[in-house]
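The complex appears here minus one protein chain, its other protein chains still in place.
Chains: A, B and C, in written order; residue numbering restarts at 1 for each.
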Amino acid sequence: MSDEPDRDTLIEIYRRTVLINRTDERFRSLLMGGKLAIVYYPVRGQEVLSAAMMTALRPDDYLITTYRGVHDQLAKGLPSKLLWAECAGRVTGTCKGKGGPMHITHPETGVMVTTGVVGSGLPIANGLALASQNKGDGRVTVVCFGDGAANIGAFHEAMNMAQLWKLPVIFLCQNNLYGEHTAFAAHTATASIVDRAQGYGMKGVKTDGNDPVAMYRTARQAVDRARAGEGPTLIEAMTFRMLGHLFGADFSYVPAELTAKGIAEDPVPRFRQQLLDMQVPEADLVAIETKVETEIDEAVEFALASDFPDASEIGIDVYGVERAA
Amino acid sequence: MSDEPDRDTLIEIYRRTVLINRTDERFRSLLMGGKLAIVYYPVRGQEVLSAAMMTALRPDDYLITTYRGVHDQLAKGLPSKLLWAECAGRVTGTCKGKGGPMHITHPETGVMVTTGVVGSGLPIANGLALASQNKGDGRVTVVCFGDGAANIGAFHEAMNMAQLWKLPVIFLCQNNLYGEHTAFAAHTATASIVDRAQGYGMKGVKTDGNDPVAMYRTARQAVDRARAGEGPTLIEAMTFRMLGHLFGADFSYVPAELTAKGIAEDPVPRFRQQLLDMQVPEADLVAIETKVETEIDEAVEFALASDFPDASEIGIDVYGVERAA
Amino acid sequence: MSEGPAKLKKISIAQGLHMALDEAMAADENVIALGEDVGDEQGGGVFKITAGLSTKYGKHRIRATPISEQAIIGAAVGAAIAGLRPVAEIMLMNFVTVAMDQIVNHAAKLRFMSGGQTHVPLVIRTTTGVGVGFGGQHSDMLEAWFAHVPGLRVVMASNPADAYGLLASAIEDDDPVIMIENILSYGIQGPAPEPGYRVPLGKAAIAREGSDVTVIAYGKAVLDALAVAEQLAGEGVSVEVVDLRTIAPFDEATVLASVAKTGRAVIVHEAVKAYGTGAEISSRIHEELFDQLKAPVGRVGGSFSPVPFSKPLETAWIHSQEQVADAIRATLQRKGE
Partner (left out) sequence: MSEGPAKLKKISIAQGLHMALDEAMAADENVIALGEDVGDEQGGGVFKITAGLSTKYGKHRIRATPISEQAIIGAAVGAAIAGLRPVAEIMLMNFVTVAMDQIVNHAAKLRFMSGGQTHVPLVIRTTTGVGVGFGGQHSDMLEAWFAHVPGLRVVMASNPADAYGLLASAIEDDDPVIMIENILSYGIQGPAPEPGYRVPLGKAAIAREGSDVTVIAYGKAVLDALAVAEQLAGEGVSVEVVDLRTIAPFDEATVLASVAKTGRAVIVHEAVKAYGTGAEISSRIHEELFDQLKAPVGRVGGSFSPVPFSKPLETAWIHSQEQVADAIRATLQRKGE
């Protein structure tokens, strides 16, 4: 199939973009209003790259992401109700409330691991891909991580092993210019993370993650390569973290002009305009936006109306069978 | 000063080469003869690169090496007697026999750490270099490691940090084509370790470690850059591990042609011939060789005549002051 | 606290840590600090302990690092061997899991393996704690691992003066010290220490005197012990509270003297109870005071599971003051000899 997103594909990417965008917005408003009290990592500004990447996948493909993963999880198809219930610590959540936002897991939609440890998803992604390679199930694994994560040892070990074994895995570095409070140039000694791909003999592609067409094209090509058994790809998707590292966190260390630029280039309204320019009727977009708001309304209501897990859950799922003694 | 080794420098490199070569030979003959029973990692074939590298250093420069480190330690100037006594587990050794061959340490000659953990020396080398940078003592740190070590996380983290902070450190990868029993192509997804330098914005140089002139030139330039505050260099010195991973170990997995090629290109006799071709009188070389043999004779005798440490040493050097309770 | 100052001025544990670091850096140019986000360009650290220091002492002494814990600890080890006194920060304790090699195989062993030729005056500060809602990978208390490693010291403060005095002593010590902080304790207020106040490493404090039973605790658990002691005083039970301060190697003399006096002991820590530090302390007490003990030594600790996210589960996971009180009562119900 072609690498270029057709009109329907772009509209689907937009739907996922809006779902992510409004969900992030809703999380922040509930936190602001005190209706929810959790540690939340905003994804504002990174909606489009996730929506485009996951749209290029099959539903049964695997995803591994991080604490900042709401965009990836929703784009992969994880049901809003289960996400919200888990983030609210309810027994109806994906993980019965035991994992929480940093550990969202939902194998049914391919969300296999969400990790809170920087870089640790990459070696695990190789394992998922190894299983697919041995079973011949044709699945592709995508692992999401940040620019800061590219400086930790696990990144290096995983990249070399993936290329050595030609694993069907895609390393999606979401370069949002900051690792927590540290600017890219203060934590990385080279201009681009993709500069590292050749050191592993791996294909590396740097792309504008905020451009749905470019991002989809890059994703599509990487997915096709992986599925065809041609090995892994490192994608560096350029974006910008429009808010603090976590909700309510200091943002003062980000230069005003950079923030201004980020707002000016906000990918979500840009994408909407792009669709209108393509003569997509605004009514269609409004319909999508309304449907998304309803989905979130229902999910939040479901979550907040759900019970908390029983304390006995502490002793469950530690081992598959009750431990000896 | 010039990057080219003058005649005297080459002769000094040869002296160190012979010292390493004969020491390695002696270790193996004592092990063979049962006069010594230790785990020993031969350095046969890697003599020249070490001798050339360390000759380009100041005596007060720092060295970090590994279990396979006899060549680096001797080339750096560590006294034979202390080395032998330590390897024989005697109280007269560098570390009172408590460290052993895998942990040779001798700050007087700049041998700061010998580690048995693959890759762990690199981050520590950054620390030595950081101290020199803050103190302005002009020292350069060299850290030696193998081709296999270039695939472990610590390598990656150390490279990025060293370049980020422009530390006066030299990463000397001794590429002897094998990591334990695994051939280079089976553990590394790229053709050369230096391919990784650009991923850190670091200067990388691949050189023939078995050619004393090329190796000295490469070393000299890296040392001068580091000393001038221009930052780190990754050197990939090509060589060949002519014997098993450790003394007595299986070697069957190495293709016969490769072994044959290695023997044919044995750097030590080649170097000797090179000096003769330069009209260095053979008598001078014989004198060096005889002197080295005497030095080793005395060192071995000293070591084997020395006492073992007292059992009370187990409780000493755990903490600087006796631990509470 | 039996030791320490009693000035009226109060400070927080976070301020105590900042003061100790600031004074150490002012006193000795060899003291440096490194870790993620520690510089003022990064907002002075996630918990602001280092705020202002990079401006005051320079970026060569307060080094904001990449997310590279092996490189952070490794650089600190190398700098320490070369004569600096690094204070390395691991943002959260669960992340020591990527740096264990540098801490255990290197920092802890280099003095011994070099026969005393080199040593590693290194402080590793890290924080953690159950109750923040971070879930399974950001809440663990792993002090038992380090306690099991000869060559390391592990300390934890229960109040601002001790935080100041312990960190200052750790920086001045010539061996590696792991200083564990608790996110939930940073705000705890207490009397400000006199400048120069030091808490000697390896020395516990009698946080409250008592005669019926000894409760041994450290860090945040000391506050639970003190609260329970106050409550039980009302029931006519006299509880002595020992604040270990140095978790390992622990102050056996003080602990054994107290239990020899009371004949009963309960150990409380936030870490998982099974194979925790309480097991070693309990064993030592039984080994040394078997005939004097009126009851088996009790242990109170975290549940045997990863730390759950959901608030009610997280609250149930960690020990409650009721559990501490019950453990004390259990030792009192024993007749003894």
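Simple rule for what comes next: a residue touches a chain if its C-beta (ideal position, glycine included) is under 8 Å from a C-beta of that chain, and two chains touch if they have at least 3 such contacts.
Nothing here was measured: the structure is a model prediction, and the numbers come from that model.
Visitor: List the displayed chains that the omitted chain touches in the full complex.
Guide: A, B, C
Visitor: Using the touch definition up top, pick the residue from C:Gly131, C:Pro200, C:Pro296 or C:Pro312 that touches the left-out chain.
Guide: C:Pro296
Visitor: May I ask which residue of C:Val31, C:Ile67, C:Val272 or C:Val324 touches the chain that does not appear here?
Guide: C:Val272
Visitor: From the list B:Arg68, B:Lys81 or B:His103, pick the residue that touches the absent chain.
Guide: Within the whole complex, the residue contacting the unshown chain is B:His103.
Visitor: With the missing chain put back, one of C:Gly44, C:Pro121, C:Gly135 or C:Gly165 would touch it. Which one?
Guide: Of the listed residues, the one touching the omitted chain is C:Gly135.
Visitor: On chain B, where is the contact patch with the chain that was removed from view?
Guide: The missing chain touches chain B at positions 37-39, 89-91, 95-103, 115-119, 148-149, 151-154, 179-183, 186-188, 250, 252-253, 308-309, 311, 313-315, 317-318.
Visitor: List every residue of chain C that touches the chain not included in the displayed model.
Guide: Where chain C meets the chain not shown: residues 70, 94-98, 100-101, 104-105, 108-109, 112-113, 135-137, 142, 144-145, 147-151, 248-249, 271-272, 274-280, 282-283, 286-287, 290, 293, 295-299, 304-306, 308-309, 334.
Visitor: Please identify, in ascending order, the residues of chain A that touch the omitted chain?
Guide: Touching the missing chain: residues 62, 64, 93-99, 103, 105-107, 112-113, 115-117, 120, 122-135, 141, 153-154, 157-158, 160-161, 164-165, 316-321, 323-325.
Throughout what follows, only the chains that are shown with their structure count from here on.
Visitor: Relative to chain C, which chain has the most distant C-alpha mean position?
Guide: Between chain C and every other chain, the largest centroid distance is to B.
Visitor: Chain B to chain C: how many Å between their CA centres?
Guide: Roughly 40 Å, centre to centre.
Visitor: For chain A versus chain B, what separation do you get between their C-alpha means, in angstrom?
Guide: Centres of chain A and chain B (C-alpha means) sit 45 Å apart.
Visitor: Hey, what residues on chain C touch two or more of the other chains?
Guide: 65-66, 68-70, 98
Visitor: Would you please write down the residue numbers of chain A that are in contact with two or more other chains?
Guide: Where chain A meets two or more other chains at a single residue, that happens at 151-154, 186-188.
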